[in-house]
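Have a look at this one before I ask anything.
All protein chains but one are shown in place.
Presenting chain A:
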Amino acid sequence: MKSDSLKTKDLIHVGVYTAIYIVVFFTVGMINAIPFLYPLLFILVPLITGIPFMLFLTKVEKFGMVSIMAVIIGIFWYIMGYTWIPTVSFIVLGLISDFVMKAGKYKKFSMNILGFVIFSCSMLGLPAPMWLMTETYMAGVREAMGEKYVMEVTKFMPPWMGFVALVCIIISSILGAFIGRRMLKKHFERAGIA
């Protein structure tokens, strides 16, 4: 018998996969210290996090698990000093993606891809302060990182980059979802984990 409410076991799974997601994101995210590699972030992160996320989805059968993950990650970014925008974007988009995947009962692959794309889009919130509050944000960064970093970053991250980044995220998260599914078929199902 399966109930709809979250059990302790599910909550522990959420914690485990959130930890993986954060660690992978953070390790890959280190490259954004070098300005001209910043756009690469939007390609690499969804591509790599596809594998843990797809495995996570095999454990998810109840509504709310993706949302809790999104809330934790959002609060994590706030504490890491990325203003409140990523927190909001993660929570809102995480909820939406949870609804989308619920429509496919977390089993239908097409719905899962859509959900993962939406979830990945929330990482647009990380550089968003750069575009939304350009003046105040850049003044702060200039103080801290020096004039040259600001010039480099604005050169490689003009506001229209937002749309390019969105397209990059969508394409690479679809790819990431497929890679994740291939990995599931190739390794995890055989080992009896997925």
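Everything below uses one rule, namely that a residue touches a chain if its C-beta (ideal position, glycine included) is under 8 Å from a C-beta of that chain, and two chains touch if they have at least 3 such contacts; residues count from 1.
Please note the rule applied: contacts and distances are computed from a predicted model.
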{"item": "Name per UniProt, for the chain absent here [options: \"GntR family transcriptional regulator\", \"Cobalt transport protein\", \"Septum site-determining protein MinD\" or \"Multisubunit potassium/proton antiporter, PhaF subunit\"]", "value": "\"Cobalt transport protein\""}
{"item": "Per the touch definition above, residue among A:M69, A:M123 or A:A177 touching the missing chain", "value": "A:M69"}
{"item": "Given A:I12, A:A103 or A:V167, the one touching the chain that is not displayed", "value": "A:I12"}
{"item": "For chain A, the residues touching the chain missing from this view", "value": "6-9, 11-16, 18-20, 22-24, 33, 48, 51-52, 55, 64, 68-69, 71-72, 78-81, 83, 140, 143-146, 148-149, 152, 183, 187-188, 191, 193"}
